[in-house]
Structures are given as C-alpha cells and as structure tokens.
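Every protein chain except one is present and positioned as in the full complex.
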Amino acid sequence: MTSGLAIASVFSDFSDGLDFLFHQRESVAGGVQVGGSENLPLLWKHLEVVGLSMLFAILIAVPLGLFLGHTRRGSFLASSISNVGRSVPAIALVLFFSSYLGLELKNLVFAMTLLAIPPIFTNTYVGVRQVDEDVVDAASGMGLSGVQVVRKVELPLALPLVFGGIRTSVVNVIATATLGPFAGVLTLGDPIINASVYGEAGRIGTAILVAGLAVVAEILFALLQRAVTPAALRPPRRGLRDRLASPRLARVADSPT
Amino acid sequence: MRHRSILSVLSTVAVVTTLAACGSDDNDSASTSTPAAAGTTASTASTSAAPAADPKLIVNNPENGSTPQLTIGSKNFTEQFILGEIYAQALQAAGYKVKKQLNLGSEQIAYKALKGGQVDAYPEYVGTALTNFFKVKSEDVPKEPEAAFTDAKTEFAKAKVTALPLTPFTDSNGFAMSQASWKKAGSPKTISELAPKFNTLTLSGSPECRSRLDCKLGIEESYGAKFKKYLPVDLSKRHEVLSNGQADVSVVFTTDGAIAANKEVLLEDDKKFLPPYNVSFLVRDSSLQAAGPDFEKVIDQVQEGLTTPVMQELNSRVDLDKQKPEAVAKAYLTESGYIK
Partner (left out) sequence: MLTLSQVVIRDRTNDTSCVARDGFCPDWIRDHIGDYMSPLLRHLELTVASVVAGFAIAFALALLAHRRRWLTGPITGVTGVMYTIPSLALFAILLPITGFGFVTGVVALTSYNLLVIFRNIMAGLDNVPEAAKDAASGMGMTDRQRLWRVELPLAIPEIVAGVRVATTTTVGLAALAFVAGAGGLGQKIIEAQNFKSNIVTASVLCILLAAVLDLLILFGERTALPWRRATSS
C-alpha cells in the first residue's frame, strides 16, 4: 500500500520535472520566471562551454599524441596522465582555476580543456603506437617523409581510436559543464545545484535534460567513430547494439564525470 | 609497467603539491586573538569581578534533561552556523538534550523544515521573514525593528511558530564596492548617487538574490535602474568578486568582517528599501511548550551580548581566520561569561 503511494509520488515528481522543461513558472521565492523557454540561455551557454573546451582540447591533444606516438616517446606520460586524470575531482579543478583566475567563462573553459585533454591524448597516442610497424616501414620505404607517414598512414589508421577518445571527452565535458555555476557561469547545472531558486521540479527536469544531452552526444559520436573507421577495419555487419558494443570501437581511456 | 604507473601517480602528486607550494606566499601561523589595537572598536570588561559575572552564567537545570530532544537548525552561511551553534550550546549548558542540524539551506528550505517538524527551532531575520514568507512588499515593511517584529510575530503565530525577541545586532544586506570601483564611479555616498550608473555596472550576489525583494529585485525596483550584468556566485565568494574585479557591486552582509579588512565601501541605502534584519529565534509552539520556561530565558540571556561589533568579530573569526563555527560559538559563550 505505502509502496504504491511511494511509486506514485516518484512518478509525479518526474512528471513535474518534465513539465518544468516545457512550461515557465515563477521561481520558488517569486519574482523571476524559470523553466520552459527560460532554460534556453542555460542550454546555449552549456553548449558554448562544451564546444570551446572540446575545440581547444582537440587542437592540443591530437597533435601532441600524434607527435609522441609517431616518435615513440612519452609512454610514461600517456599512462600517468590517464591514471591521475581519472582520480582528480572535477569540482576541485573548476574551483581551483576559478579561485586563481576569476569567475569568467574563459577560466571555466580553461579548466574543462584540461579535463578534456587526457582521453583524447591517450587514445591518439595509443592509436598511433599500435599501427603495425611493418606498415610504417613499408611507407617510409616507399619514400614518404615522417610527416607524410603520419598524415597518410598513421592518422587514418589511428582515427577510430582518436574519435573514441573524443567521444569519451565529449561526454565528460558535458557532465563537467554542469559544475559551471561554481565558476560563476550559468549552465544547465544551475537548476541542479541551486534548486532553492528553481525548485525540485527544476532540479529533476534539468537533470533529465542533461542526461538526454549526454546520451545523444554519445550516440552521435559513436556513429561518427564508425564513419571514420576505414572500411577494411570495420567489424562485420551486426545489429546496432552490437556495433556500439564492439571491442574495436572500445575506448582506451575512460573516465566519466 | 605496473610499478611505473604507480610511480607516475605518486610523482605527479609530488609535483603538483610542490608547484602549489611554490605558488604560495610566506605563511603565518594561525592567527591568535590579540587585544584590540587602539582606535578600533573595543569592548572593555565590566568593572565588576567574578561574583557579578555569575548572573550571566547559564544554570544547568536537571529538569530540562527530561524534556524531548531539541533539534536546532540554521541556514547555510557563516553567521547562521555561528548563531545555531551558540543557541544549541547554550541550551545544552542549560541541561537540554540538543541535536544540531545546521546547514539546512536557504530560508525556504529552513522554514519548511521548521513547519514540518524536522527541526524545532532556527534563527531567522525579521526582514527576510516578512518579504519572503509573508510576501510583504519592501516599501510596506516597517523600518523600525520592533514594529517589524510585531508584524512578523503575528504572522508566525498563525503558523503555530513562536518568534522569540530580537537580537541586538542587525545584519542587513549591504551593497559594497571595492575602493577602485568606487572611485571610478565617482565616489558615491549613497545608492541613489550610484543609480544612474547602474547600467554600466556588474552586480554580484547569491543565486537566490536574483529573485528577492530584499536583494536584486528590490534594489532595481526601488532605485528605478537596472544593472548591466548580474553575476550569481556562491555566498562564500561575495567579497572575492570585488577584490578580483569580477563585479563592481556585490551584495554583502553588514556584519561581514571582510568589509573592514578589505577596505570596501558600503553604500548607504538612502531610500531605506531594506527592512530591518535583527534575528529572531523561531521555535515551534509545541516544542516551546514542551521545553518549559527555561528555553526562552536561556535564549534571551545568551543573545544579550550579540551586538553588531561582536557579530562582526565572530564572523571574521570563521571567514577570515578560518576557525570552525563550533569553536567560535564556544569562545563567544566563554569569553562573555555564559559558560565556564
């Protein structure tokens, strides 16, 4: 009997939350409107933060990973970055940089770029390292310079893993961007952290939205990863579930946030 | 390979710690209370010796131990933690069984917890109560603390909550600027003088401040001007935003020690849109009855010493000296002679 009531109340909490996403209402203490279309600025800011951090992270991590992987140096760096990166609390990073550098968007992006780099770097590095040495030898035997080898041989072969790293990073960054309010940036994390302004419905509704955003991004980038896998390396046609579970598309460096 | 990855973790930790240490400055030992320097507000001890201090001492009444356990709550910032601790420790000294549930959250959450019976009592600001709970418009709130208190007390009684008499200190929302921003804005003395420049300035406040009549909403309505940008930050950063230049105006508390320490300028609320902010300890009627007459007596007794300068000092000990609220409350009670 009581469990029926409990389930009903949970259900109503969730439907209130979904309603928050579509309809405006007054904030808990009154005075300002929240919910519905008022969420859009939060969403755009969230996407802006994610986009900028990913852009900078890719621009830094991929060349670095390619260089170190090709020259076969820095395996120590690759593994330790991956290990330590997993256990550093994201919130500490966000607060640390905002307390030293200030409460601005660019400082949040800085902290999140740092967080986004490890999976991309490690995956790029491993992706290049695991290219068959014989293939590389054959290529340089054909007269290709170092840079050409990277561009024409190693990068295309490493691309699936590179995209695997990008995929991991995107999901991480979408998750960490919810901590934006701690750095003074109003992202989709605001209703979750400051439920006293948006209400319980706001907290649950936005949480559902953020979760949905992360899942959509994951699926999108998984498809992208498959698209960049050279046809010859693709696993045989199976159902979509199996494709996503394929060990070939597995990510080397995983760390959720 | 395994050894290397562990080594790498440990060495990275060592590097990070060393780097952070290199970034630090010369450190002082934890600050200790020194006698006030000349020229600052100092309270002098009363001329009477030990025997006259005894009336202040809280008497432990064994009967209070048989009353139901009291849960004392507080809201989620320094001054509230200190007040909650002071009241809780005082009641404990009087023999009550006390449980603390501080850090409830904003006033909406705290009041809900009080009405719902999760806590038996918590300290609330009379102005906040009128504007946030009873939806009285800022301009309709009596500016005299006692008048405002009477109104609030009546309203609370309807909700079966007793509002105990006010504290001597008042802790209003204040609008402060850093020296630099203040000079740049023309060294205004009052908010009215600054109002024409609102649309070039950034205001910073807590997340709740956006929608409060005693905060951003109220100041913009009363002075008829909107700020260029609003930067919502956690309460703990309200002074940092000024020293970092992140915001031109920040919503602070008038009992903050950092105002004096950072040489911030507190603008005068000449339109007096801010209600009075003395604290009243709110108690559930049922809990107060069960606790007996000693409850109100102890609270009255221990509040007497909470003047505005004292509250500023206590806040500073937590915010600036980084002491714990529990220890600071105990120091207040012992230094004032309420407990041994």
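The first chain written gets the first letter, and so on, giving A and B; residue counts start at 1 in each chain.
One rule holds for everything that comes next: a residue touches a chain if its C-beta (ideal position, glycine included) is under 8 Å from a C-beta of that chain, and two chains touch if they have at least 3 such contacts.
Predicted, not measured: the structure shown is a model, and the values here were computed from it.
Only one residue from B:Q69, B:S187, B:S236 or B:Q289 touches the chain missing from this view: B:S236.
If you put the missing chain back, the residues of chain A touching it would be 9-10, 13-14, 83-84, 86-92, 95-96, 99-100, 171, 174-175, 178-179, 182, 189, 192-193, 200, 203-204, 206-208, 210-211, 214-215, 218, 239, 241-242, 244-245, 247, 250, 254-257. Listed by residue number, the positions of chain B touching the unshown chain are 1-2, 5-6, 9-10, 13, 16-17, 20-21, 23-31, 33-37, 39-46, 48, 52-53, 55-56, 234, 236-237, 240, 257, 260-261, 263, 304-305, 307, 309-310, 312-314, 316, 320-322, 324, 331-332, 335-337.
The rule is simple: only the chains that are shown with their structure count from here on.
Here the CA centre of chain A is 39 Å from the CA centre of chain B.
By the touch criterion stated above, chain A contacts chain B in their complex at residues 27-32, 76, 79-80, 83-84, 99, 102-104, 181-182, 184, 186, 190, 193-194, 196-197. Looking at the complex, you find that chain B touches chain A at residues 1, 4-5, 8-9, 11-13, 105-106, 108-109, 132, 135, 207-208, 210-213, 217, 231-234, 237, 240-241, 244-246.
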